[in-house]
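Every protein chain but one is kept in place in this view of the complex.
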Amino acid sequence: MIPGRSPAVPAALAALLAGALCLTLESVAPWLARFPANWTLPATDWAGTFLEWLLLGLKPAARWFSWLLGYPMLWANAALGQTPWPLMIGTATAIGWYLGGLPMAALGLGGLGFVLLSGYWVESMNTLALVAVSVPLALAVGGVIGVAANEFPRIKSSVQAALDVMQTVPTFAYLTPLLLLFGFGPVVGMIASAIYAAPPMARNVILGLERVDPEVREAAVMSGGTRIQQLLLVEIPSAARQIMVGVNQCLMAALSMVIIAAVIGGFNDIGWEVLLTMRKAQFGLALMAGLVIVVFAIVIDRMSAALAHERRRGDPRVAYGIVALSVLVVLVFQARLPDPSTLTFLDPAAERVDRALGEFTANNGEALNQFRNGAMFYVLLPLRIGLDEAALPFTWGFQWTATMSAGLFAAAAVAGACLALSGRAVSGLLLVIGSGIIETGIANLPWPFVLVATFSLAWVASGRRLAILCVALLATVLVSGLWERALLSLYLSGAAVFACAVVGGAIGLLCAVAPSIWRVVRLVCDMLQTIPLFVFLIPVLMFFQIGEFSAFLAICAYAIVPMIRYTRHGLVMTPPELLEAAVASGATPWQIMRDVRAPYAAPTVLLGLNQTILYAFAMLVIAALIGTTGLGQSIYLALGSADVGLGVSAGAAMAILALICDRLVQAFAEGRRTALGL
Amino acid sequence: MKLFLTGAAAVALAAGNVPEGAQAAELGAVDEPIRLAINEWTGQHVSTHVGGSMLEAAGYRVEYVTAGYMNMYQAIADGEIHAALEIWSSNVSDDYGRKLEAGGVVELGDLELEAREGIAYPSHVAEICPGLPAWEALADCASRFATAETLPMGRLVDYPADWGTPGADRMTGLALPFRAVPAGSEGALIAELRASTERESPLLIVFWQPHWAMSAYDVRFVDLPVGEDACFEDPAWGPNPDAVNDCDFAPSRIFKAAWSGMREKWPAAFEILSNYTLSVEDQQPMMGAVDVDGGSVEEVVASWMAANGDKWRPVVDAALN
Partner (left out) sequence: MPRDGASSGPTVRAGGLWQVFGANATVALPDEVALGGSSADIAGRLLEKGLNPAVRGVSFDVAPGELFVIMGLSGSGKSTLVRCISRLVEPTAGSVEIEGEDILAASKARMTELRRSRMGMVFQHFGLFPHMTVLDNVAFPLKVGGMARRARHEKVMPIIEMVGLDGRERAYPRELSGGQRQRVGIARSLAGDCTVWFLDEPFSALDPLIRRQLQDEFLEIRTRLNTTIVFITHDIAEALKLADRIAIMRDGEIVQIGTPTEIVLRPVDGYVSQFSRDVARGRHAKVGSIMRTEGEMGECGGPGLRADMTLETALASCMSLYDPVPVLDDDGAVIGMVHPADLASSLQVEES
């Protein structure tokens, strides 16, 4: 950023002043440090009362809808459940062959073969039935929202906001109201997954329709088509490619929500198996059940991608042949086909994995402990409660004193001044602010400072509108009495995001340089994104026990993926001419990476960071199963006690934090993109 | 909606087999299946399948429906699930109370499964903290249980936050230098037990029986002063004169609950489930057969039903006569 031209310096100064004032006046005015409890409003109760009233009103309609949805569910279930397994495998292979030739056919055969051998065939078919109904629902809802936003540009911004909310409010937060509305059973899980899976569809429809070539649009108008004809015959087909991306993302999102449906139950699906094994801490079996979902995700993802990219299709006669062959197998071996639920070919492998986990834990207990303690003592604890409370004789070997605080601030001030003198005033101010945060700890940050800092940041990123919006949203969290829990959540996800940014960025860089590494990393990324994360809670817990560090690792495992993907993508996508220009200028590969690729990739990397932040917040809820405090825990408490108000309020607070981070990073990314002239 | 059916074939009773006694409860709507809740743990599966098999023996059709333990009361009140046969008083959703009050749910009496909750430890911990199982020993070896988050206090793994904070209450009550860390889930508790056993590391945990992990990880309870009502109300009671909760857990009650419409729709089934009881001695071996030996719940329960007709047949007969 160029000093003088941007408002960054006054903004950073304002934040610094607010922080310093709060720190010095803390003793005189304790309300600066902790928001007084009697200033809060019983917003949680109000929300509860209002929602229950609302839900009661909606209930009859919802129940009718639920009853209606029961039918396709029943049919899908009957169709998938009654079909003999050789026919299912044959059909998947045939579709694979038609869509993408031999590799896809092998994928279909191998994938479903794995499902069969795992012994989870029945559960998997139930899961597939759930997805088979919820995805069309999500596609329809998303498609209608997208088209509506395109037809009525005035509602576009509010639609975007609604989509953001649908994606950021944790599903667990609205399970209770959904249960109340739609009654018990798989329909609730289906609706929950449809709510989560519809936004990607809607977004891609909007994007696709926006990008239709104006000339094509005008040609449709001049041909005398009605609006409906223009839309159906010209615009939607022109946007087909983008819409197919939406379909693909929608499928993946629905699959990842399968596990949520299982928390409610009513359905003997693969998610329920994961929950059962997770409860017994059987890592091997949980992993296997989780892998079944991964296999489905990969098969569906690759095949729908093949469908979207209109490649050459395989010979349909071969596909019919495969189906006919499987019918033949069913007819000939009818009686002798093994019952898929009795197959346990993979159980020994699962057991071996489980034993290996146990042995590893047993053999490396001390090292693991030291690793965790190191991370806790020197990183996480200071970040949460500040150096003044975290540096104690039995952690750091000495007691943090007021003199040390003064020394830290003085050193930061000197270093900041040096930076400011060398023309980097913003970096200098940020350094001083950073030292203040480390000294105080995120969980103890005075609320006026947080408000001012957020305001300043939003101002610099985008301007007054965003700044006011962010502060208004934060203020609602403040007065709702969820502030301290929100800060705890902010701390944990913040630490995870930081770690993901550093480690994920480095891995992304490595993948950009070495394609062979990327091939391996890509598989791991695919797995991390689709496997139910409950599965990974077990080893993390075994290694590091209940506590923040385990939660931190679990969040990282999930949230690191977009950082890796986007960093690599950004670095790889540098225009070839820029690279040639750099080579022709005599730059070494390292110089090209530092001076050309990295700056050019910056906006893409920022978008990756944005995704990482959203993922970290999403994972907070699941990490609460490890045992963390904060908003995630509140959501579980609410779920357990069917407290609609608390659940929705905590969910909303979480969404607010996520949205603010999202808007800030997006604004910065947009600024970078404009700066690069993209 | 696909509900997983197991042995749903109704055992039609010959008319001659039903004695026409005056107290005989009506069978009610035998054509409609009774739906029983299947929650997340094996013990509950066993209890439910035993109860379900009794209903089938009486001539009913039974469906087993998976349902989240914490979230099933709305479904019971709506009549979509008809009964839940193993509910722990120590860990019951607030929603249950509300639905009971509103009249959607009725209690079906005790299962009489003798449950115990307490502060527990895997047996190898006795070597780390000599003096266990006496609770007084904990005061001196608290530092052995200390971890990064709890220093300088010891660490006690408590129930998940939504189950309450009994462990933290005990530590305060008994003035023990332990900080309670809430586990996030039952899986987290088991993983703690498993890791502690594998690594022979110290662990103090709030736990309960009957539970398959009690024997799998050789878990022992700490001896605390016996919990009486006075302990929870009168600070003067117990070793700590200044605090309540300075004693062991009050014994948990395990009970059954049903949809309030059940009594009318299936009178005999209501009667059978109300009188149905199961002991720890019966349940625990069946749990072992499932969790440790890898048998299926249906098979294990079926063979128990065949061998122990004397324990359940009278309840069914009494309702039908």
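Every chain is named by a letter (A and B) in the order it is written, and numbering of its residues begins at 1.
The rule is simple: contacts are C-beta pairs under 8 Å (C-beta built on N, C-alpha and C of every residue); 3 or more make two chains touch, one makes a residue touch a chain.
Because the structure is predicted, anything quoted here is derived from the model rather than measured.
Enquirer: The complex has one chain that is not drawn here; which of the drawn chains does it touch?
Expert: Counting the whole assembly, the omitted chain is in touch with A.
Enquirer: Kindly state which of the options A:Pro60, A:Pro153, A:Gly397 or A:Gly586 is in contact with the chain not pictured.
Expert: A:Gly586
Enquirer: Could you list which residues of subunit A touch the chain missing from the display?
Expert: On the subunit A side, contact with the omitted chain comes from 575, 577-578, 580-588, 591, 595-596, 599-600, 602, 675-678.
Here, only the chains that are shown with their structure count from here on.
Enquirer: Roughly how far is subunit A from subunit B, centre to centre by C-alpha average, rounded to an integer in Å?
Expert: Roughly 35 Å separates the two chain centres.
Enquirer: Write out the stretch or stretches of subunit A touching subunit B in their complex.
Expert: It is residues 70, 73-74, 77-78, 81, 122, 126, 129, 175-176, 179-180, 183-187, 262-268, 272, 275-276, 278-281, 358-359, 361-362, 365, 369, 372-373, 376-377, 381, 392, 394-395, 534, 537-538, 541-543, 545-549, 623-628, 633, 636-637, 639-643 of subunit A that touch subunit B.
Enquirer: Considering the complex alone, what residue numbers of subunit B touch subunit A?
Expert: Touching subunit A: residues 1-4, 38-41, 65-68, 70-75, 78, 80-81, 93-95, 98, 147-149, 151-152, 157, 160-163, 181-188, 190-195, 198-201, 212, 291 of subunit B.
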